[in-house]
Structure formats: structure tokens, C-alpha cells
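I have a structure I would like to understand better, so I am pasting it below and will then ask my questions one at a time.
The complex appears here without one of its protein chains, the remainder shown in place.
Right, chain A next:
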Amino acid sequence: MIDLYILLALVVTGYVVGQFLEKRHYRSIYEREAELVAIPTTSSKRPIGPIPDQVRAQLVEGACVISVDYFKRFVAGLRQIFGGNVRSYETLVDRSRREAILRLKESCANADQIINLRIETSSITKGKRGQVGAIEIHAYATALYFYSQ
């Protein structure tokens, strides 16, 4: 029985705290995305529009590690029985991806363009039993700084 109480306590704590932190994180993401939206960012290898003669190109990167809460892990565990869309992990991946891109952009806030954006995902825990999963998202790109004559 004690296992059930511990499980329920972890699930409830995971839900309450996890939802609070997720909402707070999304608020931060929306604000920072609005601030940095003006920097053209593409996955293309070529810049957008005409480019001046003098350009400085620089490798930039942003990474973040986000862990799943116990509630999400539990729901995903149940989902494994029936299959289907693992909705509880969607926000985890979405937040991580956007946070990594935001960190990348914040590292070159004065860049004129960011091109060649790539995103890599890796699991930290590799699904080991008894560990709460966490993922690392690594975004890297080329920041271009334009200089006029």
C-alpha cells in the first residue's frame, strides 16, 4: 500500500509543480520570442535577400536540458500499453526546442541574420529504469553580421 501512496504523492506533486513551471516557462518563451522575432532565422544555407560585401559569419549555438515531471512520465507509461500520440511529452520537446533556439538567438542578439539553423535532440537518461527522463536539445547555426562600406 505504501507504494501506492508514494506513487500518488509523486504524481500529484509532479502535476501541480510541473504545470506551474511549464506555464511559467511558456510565458517566458512567448516574451523572449517576441523580442527576438526581428532577426531573420532560417535553415537555408543562403542568406535572405541581398548581402553587402563585408559579412562576418560566426558559429552560434544554444542548448538546454529539460526534464519531464513525474505526472507526464506516468501518463506516458500508461500510454505505452495502448499506443498512440504521447501528448504528455509534446510540451517537453516543444519547450526544449524553443528554449534552445532562444538561447542561440540571445547569444547573437545583434546579428543581422541567422542561417543554416540545425537542431539535434538527445536523451540524457537513455530510458534507464527508475530515472526520470530528460532531453537535451542543441541548436546551432551561422550568425551573419553585415558591414556597410
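FYI, a residue touches a chain if its C-beta (ideal position, glycine included) is under 8 Å from a C-beta of that chain, and two chains touch if they have at least 3 such contacts; residues count from 1.
In this section, contacts and distances are computed from a predicted model.
**Q** Of the options "Peptidase M48", "ABC transmembrane type-2 domain-containing protein", "Malonate transporter subunit MadM" or "Fatty acid synthesis protein", which is the UniProt protein name for the chain that has been left out of view?
**A** "Peptidase M48"
**Q** For the chain not shown, which residue from A:H25, A:R79 or A:H138 touches it across the whole complex?
**A** A:R79
**Q** Which residues does chain A use to touch the chain missing from this display?
**A** Where chain A meets the chain not shown: residues 1, 3-4, 6-7, 15, 19, 33-34, 37-40, 48-49, 71-75, 77-79, 81-82, 85, 87-88, 90-91, 93-94, 129-130.
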